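Take a look at this one; I'll ask things after.
With one protein chain held back, the other chains of the complex are shown just where they sit.
As written, the chains take the letters A, B, C and D, and residue 1 is the first residue of each chain.
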Amino acid sequence: MTRRLPISRGIRKQLPKTSQAQASPGSGGYVGEKREAPVKLQFFHYDEQQYTEKELASLDEINSFSVKQGISWLNVTGVHDELIIQQIGKIFSIHPLVLEDVANTTQRAKVEEYDDYLFVVLKMATIDQETKTVILEQVSLIVGPHYVISLQEQEGDVLDSLRNRIRLAKGRVRKMGSDYLLYGIVDSVVDNYFSVLENIGTSIEEQEDWLLNSPNQELLDNIYSLKRELVFLRKAIWPMREVANTLQHSDHSNIKKGTSLFFRDVYDHTIQVVEAVETFRDMMTGMLDLYLSTVSNKMNEVMKVLTIFAAIFIPLTFVAGVYGMNFEFMPELKWKFGYAFWWIVVILLAGGMLIYFKRKKWL
Amino acid sequence: MTRRLPISRGIRKQLPKTSQAQASPGSGGYVGEKREAPVKLQFFHYDEQQYTEKELASLDEINSFSVKQGISWLNVTGVHDELIIQQIGKIFSIHPLVLEDVANTTQRAKVEEYDDYLFVVLKMATIDQETKTVILEQVSLIVGPHYVISLQEQEGDVLDSLRNRIRLAKGRVRKMGSDYLLYGIVDSVVDNYFSVLENIGTSIEEQEDWLLNSPNQELLDNIYSLKRELVFLRKAIWPMREVANTLQHSDHSNIKKGTSLFFRDVYDHTIQVVEAVETFRDMMTGMLDLYLSTVSNKMNEVMKVLTIFAAIFIPLTFVAGVYGMNFEFMPELKWKFGYAFWWIVVILLAGGMLIYFKRKKWL
Amino acid sequence: MTRRLPISRGIRKQLPKTSQAQASPGSGGYVGEKREAPVKLQFFHYDEQQYTEKELASLDEINSFSVKQGISWLNVTGVHDELIIQQIGKIFSIHPLVLEDVANTTQRAKVEEYDDYLFVVLKMATIDQETKTVILEQVSLIVGPHYVISLQEQEGDVLDSLRNRIRLAKGRVRKMGSDYLLYGIVDSVVDNYFSVLENIGTSIEEQEDWLLNSPNQELLDNIYSLKRELVFLRKAIWPMREVANTLQHSDHSNIKKGTSLFFRDVYDHTIQVVEAVETFRDMMTGMLDLYLSTVSNKMNEVMKVLTIFAAIFIPLTFVAGVYGMNFEFMPELKWKFGYAFWWIVVILLAGGMLIYFKRKKWL
Amino acid sequence: MTRRLPISRGIRKQLPKTSQAQASPGSGGYVGEKREAPVKLQFFHYDEQQYTEKELASLDEINSFSVKQGISWLNVTGVHDELIIQQIGKIFSIHPLVLEDVANTTQRAKVEEYDDYLFVVLKMATIDQETKTVILEQVSLIVGPHYVISLQEQEGDVLDSLRNRIRLAKGRVRKMGSDYLLYGIVDSVVDNYFSVLENIGTSIEEQEDWLLNSPNQELLDNIYSLKRELVFLRKAIWPMREVANTLQHSDHSNIKKGTSLFFRDVYDHTIQVVEAVETFRDMMTGMLDLYLSTVSNKMNEVMKVLTIFAAIFIPLTFVAGVYGMNFEFMPELKWKFGYAFWWIVVILLAGGMLIYFKRKKWL
Partner (left out) sequence: MTRRLPISRGIRKQLPKTSQAQASPGSGGYVGEKREAPVKLQFFHYDEQQYTEKELASLDEINSFSVKQGISWLNVTGVHDELIIQQIGKIFSIHPLVLEDVANTTQRAKVEEYDDYLFVVLKMATIDQETKTVILEQVSLIVGPHYVISLQEQEGDVLDSLRNRIRLAKGRVRKMGSDYLLYGIVDSVVDNYFSVLENIGTSIEEQEDWLLNSPNQELLDNIYSLKRELVFLRKAIWPMREVANTLQHSDHSNIKKGTSLFFRDVYDHTIQVVEAVETFRDMMTGMLDLYLSTVSNKMNEVMKVLTIFAAIFIPLTFVAGVYGMNFEFMPELKWKFGYAFWWIVVILLAGGMLIYFKRKKWL
């Protein structure tokens, strides 16, 4: 059977490709897994009173909405179509380096402040229900004074609850500006880490039970792949902390004073995620150490059994061998009670060994 | 027998649940273990001269007290009743994010300064006397100019000594403001860590004796669960240090100048707790290393015994086997002193082996 | 067969030689591998409209170009000819310490600001296609208001794409100043790390498959040399991060305001490289641990097999030996069913052992 | 024989007791080992010209000295008599929190600045000559403009050399103020660490010799207890560094400008102690690793001996067993040179095995 660590595919995905790295700056195309699905453009326009939702066929339709009143939210699913990204760049006058970063899905989470808009890159973690592995996806946000453009790699349900809150005018979201929408998206992404952590936590507990009852090689492989997933999760969440912190203290004109409290809340959540990941890593390390100590203990036990058997029976076999010899002159063989006497010697020998091992606490 | 690490239940409790994480911000209900007990409202009102203590049936009774004079302390036991928390929010005009944090018992310890009040989250550690494991509980404090609201998950006796000091007007507490009451609560919570550490310290010493005399698998499991408890304790106490430090240097209007000296004292205590936890972790790591080295040493000893027995008796058995063969022409068998001579050879062989092992310092 | 870690040659190269270290400061000659190839001088002169490219026979030809208009780029391949370096120093009035650093190829990456020019040292990583090992090379840059001098140890194709962009007037490079050319070179060098990392990533994945299927000593050697390559790569890229950061925040007159955005992009890339190297190191450490745990597991299995065989057959051999003895009086030998009975005893003994090992979960 | 790590007693001593932790702040009594000895009050009064030394029967005698002229040094040996500490508090008007800290001997080293005086807590390390273990003791200092009160747990000779310098007017001490006396005490305490380190250093060298010649379990226990002593020593000295640094940069009115140079010297010494402790820890870790590697090497050697013996003689024993069988038709047994031929086969077999092991470099 060929063993396989489930995460290796994920590793390859997190590194920029050479092809892209060599390109002229500001002109890089899509970098990431090959995707064929057509790009989906979902458009929301709302203010406190009214609300419109539309799936756009092309970006040109966007002009029929005033982007000066209310809040516009353009959600783009799929960043592999360079034309659409260039078109967005033209409509909203976005810097070419930003467009390059949107298409390159190997970025770290970050915030960049431009004169008219904020550019935010997030890393979203979800669990692939089939393979039970963690998937990291990039979500880019461009936040203008009256609009938010969110670009994600593939469809997902992480933002559904936020969309519903807009549709049903639940909570504050309809009453507030684009910065609160930004907060809503960042908050959804960060909170989704908790459900990923819950999954991993359950997995850790299963393996702990396994470890305590019947540890084997497969468990070892599992612990290592879980540990590796945590390495990637940690690498993803760490810069998210900086993002939340930057947004909390930002004095960009698009971030209103009152929203800062909410970003502090998000910041607290990222710290909780970081700490949970660290705790999980500590626990995995502890489990591995326990596994290795247990193996070491068992080996010791095996060795003791071997030694006891060998040390008792090898000398006895020698003693039996002595009287199996065919020397012509062996007086003991002629004695009447030779055989009985031999047994006594053998039993005394074996008993002595047992007492010796008892004293050494091997029994 | 199914082995079980005692702490695993605690782990699951420290992570926010997905259900809550997905909710609209500022609207999150209770997060934590399911509890059925009715919420208990204990109300103190005191100044230097007089003192009233009352168990409230409902929060409405609170209005019969003037919260402008003297100090009011409302102690809420049980944070799973959302209605009561909402009502407190309305009476004292508390921000919804604070109310959310009160109900979510998976917070880190922290201080948040609002215009009219301070919001302090503490982690309280106690020892469950039955299972001998550490229990972490969240205590939230809302500190206004003339009132303190403390909210804890379940009843406990950590604050009893403080309550008695108020009742008996012992110490400074009756003469001072809400900030000193805050100090009293924080100090009680921090000092309770010392009794938890004492418990763990005793446990470590027991296991050390065990380690030096008869180490086995159960000890190994114990060391690992103790180590894990320390991980959780450390995670709880670390942000408490920041809390004490923030309070010490706070210039919030509710914290008077003179109280800062007392918070410095609390800060010193949190540092002592942190250092003790670190020292315990170092000691546990040392014990584990000693355990593994001891096992390794023992394995070496077992191997030596095995090797000595095998190396002495296997050749002898071969020599005995030689003269047990039935070849027709074996001249030695006919010699008169063949048998005696054989014994001499065997004894010389065995003696040579013993000298060889002596030289190798295996004996 | 003599085993050999492939990287050792590289280590020796990264340390300054004693001979040089002892020399008078500011007078140090070439330090590095001995090279015989003649120094190559490649000269570009361009502005937005026109473009000249020339291979110079001697540095004197440079005077025929006005270095006050447009941008001049002198690319020197080979830094082992002290005369040429001194001549450059004279023509562009460069400080002697800079000239010493150019010739000493064991520098760390750094930026030094002088009144008229910036001095930048970069470390370039490439993969030697034959030996599949990482080669680190030093690239020194002197950046004046209208010129850039780049000095590299040997010819390579890392800058080819940049040269083509100048030739074809692709991208911004022809429209901008010497600071943008500096950016172009730094960006090319940093982006080349990604292709090196991709190579190493592939290598790691190969070894991971190897590890899971048939681990052996050669794999162990490979993992260790890869780990060591990462140590050197990390040592090279770490100061590059500082370089990018310094350039991003530099207020030197040769760096225009608008270029800072581009250096921020480079800085992001260096951080990605640093993180990838760290992640690779974590992965290698994990692989090593997995290797060792697997070996430990296998040893345990081997021990069990040995113990089972020994513990079953050694007692049986003894029992057989008993009835091979030649005592005259051994009643069992005369019994009619003695032999059959003996077999029954032997089979019961062996069966008992098997049940015992089954209970211990060794089977 | 019951093994015992010598340091464990020390651990228990370094933790505050629960009883104290629960008490009302500022009212805590003595915390530490139970002591019965009467408190000793040693009083010095000196200026450049004259000098008085007296053992006080009670603190009331102190009033006969003017504490405004010259320098008064009150040295209190024994902090378990609460009455005396309260009395000192009244005479010199000391803050209750300071008095609490004096009596609680589990403090970290620290400096606290009050309006009229400095409060300094030091940790003094001495070697118990009987048990050869490190003893940590708390020395508290209250430094007023013209007086120093030093409080220590038990009598010792660390300050004797300082006392002699006062008596004999050697050095600067009689010419300078209370800050220089403070310096003298801190310097004596810090310098005493060097003699403790010298002791430990000797112990390490002894164990190193032991390790290289005949490592055994007792050595392992010793290394672990030494390592643990270093953990405690490090915990004690680390905050001493901060103390020296704070005193060096203090602008408290009781510390004169010129004394700062001397505190810088003390600071240098604390750093040397910290570095020595770190170096010792590195050395202990190295010794442990060497020990474990040596054990591992020896186990390997033992295994080889076992394997060589077993692999050579077990097949030979089988060959001998073959011709010990009693089959009626065994042609070899009748051959004339059967027996001689058998020996040839046996010797070839054994020789082949030896060559095989030689090739594997096991011999």
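Operating definition for what follows: a residue touches a chain if its C-beta (ideal position, glycine included) is under 8 Å from a C-beta of that chain, and two chains touch if they have at least 3 such contacts.
Given the structure is predicted, the values throughout are model-derived calculations rather than measurements.
Residue-wise, the contact with the chain that is not shown comes from C:Arg228, picked out of C:Arg228, C:His252 or C:Lys360.
Only one residue in the set C:Phe44, C:Tyr193, C:Tyr291 or C:Trp362 touches the chain that does not appear here, and it is C:Tyr291. Where chain C meets the missing chain, the touching residues are 2-5, 8, 11-12, 14-18, 21-22, 24-27, 95, 97, 106-108, 110, 112, 214, 216-217, 220-221, 224, 227-228, 231-232, 235, 288, 291-292, 295-296, 298-299, 302-303, 305-306, 309-310, 313-314, 316-317, 320-321, 323-326, 330, 332-334, 336-339, 342.
Touching residues on chain D toward the chain that is not drawn are 161, 165, 170-172, 183-184, 187, 191-192, 194-195, 197-198, 201, 205, 208, 212-213, 261-262, 264-265, 268, 271-272, 275-276, 279, 282-283, 286, 289-290, 293-294, 296-297, 299-300, 303-304, 306-307, 310-311, 314-315, 317-318, 321-322, 324-330, 361-362.
We adopt the following convention: only the chains that are shown with their structure count from here on.
Each step here moves to a touching chain, and the least such steps from chain C to chain D number 3. Among the remaining chains, C is positioned farthest from chain B, on the basis of C-alpha centroids. Superposition on CA atoms relates chain A and chain D by a rotation of 145 degrees, given as a multiple of 5. Because chain A and chain B carry the same sequence, their contact can be compared by residue number, and under half of the numbers here are used by both.
Distance between chain B and chain D, defined via averaged C-alpha coordinates, is recorded as 26 Å. Multi-chain contact residues of chain D, defined as those touching 2 or more other chains: 324. Listed by label, the pairs of touching chains are A-B, A-C, B-D.
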